[in-house]
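With one protein chain withheld, the remaining protein chains of the complex are depicted in position.
Chain IDs A and B follow the sequence of writing; residue 1 opens each chain.
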Amino acid sequence: MATLTLYIQYIVNGLTLGAIYSLIALGYTMVYGILKFINFAHGDILMVGAFIGLVVYQALLGTSASPVWMVAAFFIAMIVSMVLCALLGMFIERVAYKPLRNANRLAPLLSAIGVSFILSNGAAWIFGTQSRRFPYPFDNTPITFFGISITPHQILMLVVSISMMLLLAFFVNKTKMGKAMRATSLDQPTSALMGINVNRVISLTFAIGSALAAVGGILAAFDFRVYPSMGTMTGLKAFVAAVIGGIGSIPGAMIGGILLGILEAVGAPLLHIPNGLKDTVAFAVLIIVLLLRPEGILGKNEREKV
Amino acid sequence: MINFFMLILIYSGVYALMAIGQNCITGSTGMLSLCHAGFFCIGSYVTAIMCKMFGISFWLSLPVAALAAGFVGFLIGVPTLRLKGDYLCIATLGLGEIIRNIATNINPVGITSIPRASLFGYQFSSRNKGAFIILIWVFVLIFYILFQQLAHSRLGRAMNAIREDEVAAQSNGINVTKYKISSFVLGAAIGGIAGSFQTAYTLTVSPSSYTFMVSVMVLCTVVLGGMGNAKAVILGAFIIQFISYFQQLTGLTNIIPPQANQMIFGLILVVMMIWRPQGLLGRDKYRYGDPRTFKEKLLAVAKRKGGER
Partner (left out) sequence: MKILTTDHLTREFGGVIAVNDVNFSVEQGLVTGLIGPNGAGKTTLFNQITGVDKPTRGTITFDGKDITGLPAWKVSRLGIARTFQNIRLYKELTVVENVMMGLHFKVGKDPFHGRFLQAVKSYVFAQRENREMYERAMEWLHFFGIESHAQDFARSLPYGMQRELEIARALAADPKLLFLDEPAAGMNPAETAHLMDVVDKIRSLGVTVVLIEHDMKLVMNICDQITVLNFGTKIAEGTPQAIKQNKDVIEAYLGKEEE
């Protein structure tokens, strides 16, 4: 019984972690769906998002310390960070990827590696390399029921990420722009012929993906702290989540993220993986997934037309 | 200042070797690999371990380093090289980090006070940079010639064909998998040799010096010079190392932080891709029209020189 509770506890932890992975994975998947390339800089956008959130949040906290204001400040910081990251994402797309849309396949990838390097080192220049704590907006005493404890910030993470995903699902499935986005990912030239402004759709995709990454970055910062290279590992894990779910598929990214979160939370204690080797195992899982099922659970197996 | 200039010459030699390897993988065969730091790491460790723990000469460790890095390249290559561009890039990134993680977990400090390399009784010490510059650039020249020969042979052409179009290459009777693996192994082996020289110069190895950043710098070197052009890649190595040591060279260490250089490397990748994807020197266009053999060409050159005299 005790072990069962323990595992349910792990699964709860995994769910909150997974929700964050899902948020970030959505950015990878949406961009891949439309441009068929992996936005290497996505992980660094989440880092930028976390830093912007932290800076704004701390600035706002300085003005008042009432508990209601703290929560409000958190959400204001989150929204500011989302808006700025969306702009950043659009800017990066415009400057570094758009000119390469018709270049050979390696070009946008190399450009993305360059952007990732600029962002992470720029942040290290401005903020230094040490890691910072992201303060909780409210008291974080765990709530326990039936032996399973969940902290208020875990609830916050779940609520925020799930509502973001619901919003995205609504946007993609029910609005005209969402439909344009799906059409573009299916067939770009035809969509353009149907009067869809493909450039705007791509811009919007980057904006949404980056805004979600900003939220993911802020939520991840509770657990992992904020530092310039935080995007690499979190970003890579989210990328694995996107691949597991089938890259290019939006529901796939959501499922993949949650699955990966639970796997990580349950698997690490179950297999007694030492802390120092955690990243190694994560990379190994990444490579195994890429080799065994590159098309993922919900992805389509795309073949080159000869 | 002259000291830093010599340091740049040494490190551009080491990076030129690595870039020749990366160029074989990325420039010739068109595979975007991001684990050159890993091969570099293996080469360094092999030399460090052989020289320090077994007292074996540096010169013997050199081929072993190449073989070890090549072998790891083979192990990495066989499963991953069937992945397409983006996925290969991420998988190799992961493998490069795995190599470094393993090194860190075994010994986070690394190995220090490794015995010096010597040749005919002459000891290459870190203080005497001149001798080291000659040593490393002789090897750069040797590998440059070896890889130029490869690039202009049937085998190198097949690699280029794979870069241009895999399906067409297959239909021309090229065993694509075999060529890809061979190219990857060769590139990895040169990375190992570069690592060997790095150890021989610094006489210490530490896992923290084989980060992802090294792989990106090597990639940057190749992209800046010109993919598939060995001459250009060596020029690239020199420029990248110059940027790397710019602060030390100009005495601005306190004003410009090291992150600025790395941002420049990132910027180079973006800017080159947009404005000059073929690199500074562009592709190496080899004219096959000259029907003379190498020997005849040499004789012709000799004759011309003689005539001038």
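Quick note on the criterion: contacts are C-beta pairs under 8 Å (C-beta built on N, C-alpha and C of every residue); 3 or more make two chains touch, one makes a residue touch a chain.
Bear in mind the structure is a predicted one, so any value in this text is a computation, not a measurement.
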item: Listed residues B:Asn3, B:Ser57, B:Asn107 or B:Gln149, member touching the removed chain; value: B:Gln149
item: Contact residue for the chain not shown (choose from B:Leu119, B:Ile134 or B:Ala168); value: B:Ala168
item: Selected from B:Ser118, B:Asn160, B:Ser209 or B:Gln248 as touching the chain missing from the view; value: B:Asn160
item: Where the unshown chain meets chain B, residue by residue; value: 149-150, 152-155, 157-158, 160-161, 163-165, 167-176, 283, 285, 287-289, 291, 293-294
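Quick note on the criterion: only the chains that are shown with their structure count from here on.
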item: Complex interface listing, chain B residues touching chain A; value: 26, 30, 32, 34, 79-80, 83, 85-87, 89-91, 93-95, 97-98, 101-102, 104-105, 167, 212, 216, 219, 223, 257, 259-260, 262-263, 265-270, 272-274, 277
item: Residue ranges of chain A touching chain B (in the complex, touch as defined); value: 37-38, 95-96, 99-100, 103-111, 113-119, 121-122, 124-125, 232, 236, 239, 276-277, 279-280, 283-284, 286-287, 290-291, 294, 304, 306
